[in-house]
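Every protein chain except one is present and positioned as in the full complex.
Right, subunit A next:
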Amino acid sequence: HGPYQPHEPGYGLYQPGHSPYDDQIPDPESRMLAIQNAKAYLLKSSTTSGLNLYDHLANMLTKILDEQPTNAVDIIENISKDVKWAQFQKKMDTLRDEHEILPTFEAAEKRKALFLKANGEGDEELEEEIGETPLPNVMETAFYFEQAGIGLSKDEMYHIFLALKKLVSVQPIQTCRFWGKILGLEMNYIIAEVQYHEGEEEEETEEEEVIEEGGKGMGEVEDEGEDKEKEDEPPKSTYKPPPVIPKEENGTGANKYVYFVCNEPGKPWVKLPSVTPAQIVCARKIKKFFTGRLDAPVVSFPPFPGNEANYLRAQIARISAGTQISPIGFYQFAEEEGDEEEEGGGGRDTYEENPDFQPLSVVEMVDSLSTWVHHVQSILKQGRCVWLNPFQKSEEEEEDEKEEKEEEPDELQQEIGPPLLTPLSEDEGIQSIPAWTAQPSTNLIPQYAVAILQSNRWPGAYAFASGKKFDNIYFGWGHKYSPENHTPALPPPVQAEYPSGPEIAETRDPTLEEELAFKAAREEALAATEEEEDEEDYAEDDEEEDDD
C-alpha cells in the first residue's frame, strides 16, 4: 500500500506523525524502543527447539517470495512446517546417506537384461534369427487386440516379447504362442504355450515316477510280511478306491501343448507339469485365487491333488479347451487313410492349416457364430479328451483278474464330446446369456474393423480375426463364470462300518400291553401243556395201575 492518492479511501488517515498509535506512543524515541523490544522478543530462542521466531519468519517470507505460490495465505501453516522440516535436514549435513538400493533398481536391472544381446554373436546367428523362427509376433497380435481395448500396455507387451525370445533360444521349441496372463494375489503369471520339436521332449520326470513307484512296492511287500506274523489283525477295509484314470500322453489331448510360466518378464521361465484327469475333475469343483507362487498348496475341498502349479495347469487346460477358436476353414482335417470308426468316439484329433483358406469379411464373422470353430478338443467329464475305460485291463492282467470281474460295477458309459472343429453356434449359453459376444472393433471405420469375440463362460478369453490373421488370448483371474454363487462340495455321507442285519439291529422294546399279552399267551400255553402232562400222568398212572 503505497502513498494514498486523494481519491482513495485511505487518504488522510495515516498522515506522518498521526499514526493510529499516536495516542499511545507519542515520542519517536519510544517508538524506536518499542520496535527494539518487539524485535528482541522475536529474537528470543525457544527453550525446546533452539529456533527463534524472527529467523523463522524471515525464512518463511523468503521462501514465499521466492516461490510465489498462489493463495499462499491458505497454505501458510504447511509452508511453516516445511521450513522447520528443512531446518532439521541441514543439521545432518556431515553424515551422508548411503544410497538406498531400492528393489525397483533390481527389477530394472532384470528388465534391462532382456534388452541386451547375448555375447559372441556372429553373422551366422543373425541369419538364423531372421529365418523361420517359432517366436510369434507378439506386437502384431497386441495391435489387433488393442483395437478392441484388450491387452497390456505396450511396454509390458514388448518385455513379454523379449522374454519369449529368450525362452525360444533356450528350449528346443517348434511353435510358441503367448497364451495370456493370469492375475494372482501376490504375483501374476505370464503364460506361453509351446510345442517341442518331435523327439525333443524330456523324459526325465517319467523315469523319476517309475523309480518312486518301485520303491513303494518294495516297502509294501515288507510290511505285509510283518503283518502276517501278528495274530489278530484288524478287519481289512473293503474300500476299493475308484481306479485312477491315467493321464493323456504328452502331445495328445489335454497335454497337447506344454506351458511355461513366469511371474514377470525377465524372471526365468518355469515349465508346468502335465495335467492329469483327476486334477481337471477336481479343478471343476473348486474356485480359488492363484497366489503367484507355483509351490503354494491349494487348500480346498475336495482336496486338490497337487499344488498351485498343477491347479494352474488344469485351469489353463480347461480354458484352452473351452475358448481357443479360429475362423472356419482356417484349419481342416488332414486326409487320413485309416478309418474314422476304429476307436469308438475318439474322433480326429489332428488338424492342419488349410492352404486354400478364404477369409470371410468382418461383418460375417461378427454376425453369426457359426463362422468360428473350436480347434482344441473339449475335455470330457472324465478329465480327458479321449475317453478311456478304466476297467479295461491290459492283456497281461486279464487272465489274473478274471475272477474279480464279477464284482466290478456296471461299465461306465462311454463319454463323447463334441468333435474337433465344431462351430461356436453349438456352444451352450449360461441361462439366457449366449456363450460368446461378438463385436466389430469399431463402428466408425468398418473397412478396417477387426472382429472381436469375448467369451461369457470364461470371462477374460478373447479372440480376434482380421483377414487371414487371428489369435486367442486370455487376461483374467482364471475362473469360469457362473451366475449362481459357488457352492463347495459337501463332504460325503459317513460310511457304514458294518452292514446292518437282523443280528446287529436292535429291536424295539415291547410295550406294556405287548408284554402283558405275551405273558397271557404264555400262561395259556403253559396251562395247555400242563393239562396235557396231567393227562399223560393220568395216563401213565392208569397204565401203572393197569400193570399192577
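The working rule: a contact is a pair of C-beta atoms (placed from the backbone, for glycine too) under 8 Å apart; a residue touches a chain by one contact, two chains touch by 3 or more; residues count from 1.
In this text, contacts and distances are computed from a predicted model.
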According to its UniProt entry, is the unseen chain "Septin", "Radial spoke head protein 9 homolog", "Histidine-containing phosphotransfer protein" or "Large ribosomal subunit protein uL3m"? "Radial spoke head protein 9 homolog"
Selected residue (touches chain absent from view) among A:Pro103, A:Pro241 or A:Pro355: A:Pro103
Residue, one of A:Glu140, A:Asp155 or A:Glu530, that touches the chain absent here: A:Asp155
Interface with the undisplayed chain - residues on subunit A: 75, 78, 102-104, 107-108, 110-111, 146-156, 180-181, 183, 185-188, 287-289, 431-434, 437, 441-444, 454, 456, 459-460, 475-477, 479, 483-486, 488
